[in-house]
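Sharing a structure below in structure tokens format, with a few things to ask.
What you see is the complex with one protein chain gone and the rest in place.
Order as written gives the chain letters A, B and C; numbering starts at 1 within each chain.
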Amino acid sequence: MNSGELGCLEGGDLRICGELICTICQDLYNSGWVTGTGGGITIRSGDAIVIAPSGVQKERMRLEHLFVMSLKTREYIHKPLQPLKPSQCTPLFLAAYTCRDAYACIHTHSQEAILLSELFPNSDYFSASGFEVLRHIPRGTKKNGFYSITDTVKIPFIDNTAHERDLHDSLKAAILAYPEACAVIVRDHGIYCWGDSWQDTKMNTEAVEYLFQAYLRSRKIKSN
Amino acid sequence: MNSGELGCLEGGDLRICGELICTICQDLYNSGWVTGTGGGITIRSGDAIVIAPSGVQKERMRLEHLFVMSLKTREYIHKPLQPLKPSQCTPLFLAAYTCRDAYACIHTHSQEAILLSELFPNSDYFSASGFEVLRHIPRGTKKNGFYSITDTVKIPFIDNTAHERDLHDSLKAAILAYPEACAVIVRDHGIYCWGDSWQDTKMNTEAVEYLFQAYLRSRKIKSN
Amino acid sequence: MNSGELGCLEGGDLRICGELICTICQDLYNSGWVTGTGGGITIRSGDAIVIAPSGVQKERMRLEHLFVMSLKTREYIHKPLQPLKPSQCTPLFLAAYTCRDAYACIHTHSQEAILLSELFPNSDYFSASGFEVLRHIPRGTKKNGFYSITDTVKIPFIDNTAHERDLHDSLKAAILAYPEACAVIVRDHGIYCWGDSWQDTKMNTEAVEYLFQAYLRSRKIKSN
Partner (left out) sequence: MNSGELGCLEGGDLRICGELICTICQDLYNSGWVTGTGGGITIRSGDAIVIAPSGVQKERMRLEHLFVMSLKTREYIHKPLQPLKPSQCTPLFLAAYTCRDAYACIHTHSQEAILLSELFPNSDYFSASGFEVLRHIPRGTKKNGFYSITDTVKIPFIDNTAHERDLHDSLKAAILAYPEACAVIVRDHGIYCWGDSWQDTKMNTEAVEYLFQAYLRSRKIKSN
């Protein structure tokens, strides 16, 4: 393992991934989708995945806080010098990487996910149709194309657990059971969303969150 | 066609247009009116129109991503070196340029447009009166003057289509049928808004979106 | 009259006032209280008042756009080189300067002002009590002290008019009739708010807008 302060994050693709993580953490903080230390993000370059730490404020994330893990061996290629722990989302991120060959994964604590959990307490999935934004949501991966506005998109719900790591099995099961979903809603908690690249992942997250907002506002205006 | 990386965007008026597109894309992203890769903008300088690409994140748009087209010949004067496609809104933007002699056009994915579609499922247009902001909305072009607060402004609805390009005919028809409108609402989708200059276009967009918000909030408070 | 590009705005107190106007215009734009070219601000230094132009986007305001007028003679000490017009709010700002010896005045197009107009169509004033923020609202001027949380603050309504300048007489009448108000609500339009310094004016505006928001949200939660 590289013992320099930045190690393999010093340059090349991994540095780019690391810098993107810091920038996108700031974006996510500004959007209100992460708060305190909630939420997280990981970006992959080949076999190496860059992971943010646990407990660091998202809007103050820096390169020297980040971890790098080998997807194949699950060993850390690089750890920060400071005594930090990797994100508690790491096992969940690994599920997205391995079940879907994703290249990034974002975990938000969006309140819209909580509200949808309340609205559909007994549903296995959230579904919506008729919104333009469906054209921006891939059928699991963009290799399968995107939804059309008359399609019905389904995004599975899973129950929340006492510890983030305990979400692993149900998250993996939902990813496998809904091959045309690019996100999973964790009830009363937030979403996990992935994509074929970091750009796709960020755009998928924004599209899914936009759908949630538009759905909730649209439902409310109809009920008035 | 110019083969340099920036080509005709290197300097002069076209560079200014290009830089404005990048800045305004960031503004639109911050406002929540574009998300993921939704929405778009074009600015014109004489016969040349500068167009943003499809699929690039709005808040990361740079000069080297942009296209330049001749309004007369419809041929590209400049294309980005990267393998990008021009905005899917291009035919729609062209309709605004040719039917109205506009000098810029903005396409938002504002959720207020979706909500108005829900509220008025059978109307040909949205109408409002009594708001101060009407004084900031031109009668199609500012050459015709602006609305007064006691006037009724009408903004036409058109139905959404499976592909952005298929909106062309109905958008053009609406532009021609409502000569005193500076915007069209695409149901469940967003708006197209144009103006006599890029400044007018940005101000018209903000004024129309403000009217939508104020109308919706005002309607809700009356119904409580 | 000074014919240099910046003239008397080149340095000293007037430059500071001018730079503050540009910065605060950006702040107001970010807050959503001005939009398109709506809203405005003026700051005074002795006999000289610095005024923003009409029709310039608030978030792009620069020193070279500004006017300077003598409060005593009502003549322009400095005009921008560009063919701009002074803010249509100028007569209204003058009313605040002369009736109250104010040192700045802000005009917002806040939607909360519109909503309060709807809620109280027949009232001469908006009133509220019990909110902590009352302790931050002066009795017209801070020389008279501030409200306490058990006091009732009254902010007068005036009707909107077809032209901004036509608000002058009713605004002046409201300022004189409500000596303990630091703001006036123009129905379906926005507010005018002033203070003993630019800092006071900005803080008064924020306090009054906060009161409007808190009042509206509080009323709604009680009615559910």
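One rule holds for everything that comes next: contacts are C-beta pairs under 8 Å (C-beta built on N, C-alpha and C of every residue); 3 or more make two chains touch, one makes a residue touch a chain.
Note that the structure is a prediction, hence the values are computed from the model and not measured.
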Quick one: jot down which shown chains the absent chain touches. A, C
The one of C:98, C:127 or C:218 in touch with the missing chain is C:218
Among A:6, A:20, A:114 or A:173, the residue in touch with the chain that has been omitted: A:114
Candidate in contact with the missing chain, chosen from C:5, C:101, C:132 or C:159: C:132
Mind listing the chain C residues that contact the chain we can't see here? 27, 130-133, 136, 148-150, 199, 202-204, 206-207, 209-210, 213-214, 217-218, 221-222, 224
Positions on chain A contacted by the hidden chain, ascending: 35-38, 57, 59, 109, 111, 114-115, 118-119, 160, 162, 186, 188-190, 216, 220, 223
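Rule of thumb we're sticking to: only the chains that are shown with their structure count from here on.
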For chain A superposed on chain C via Cα atoms, how large is the rotation, as a multiple of 5°? 180
CA centre of chain A versus CA centre of chain C: separation in Å? 44
For chain A, residue numbers touching 2 or more other chains are none
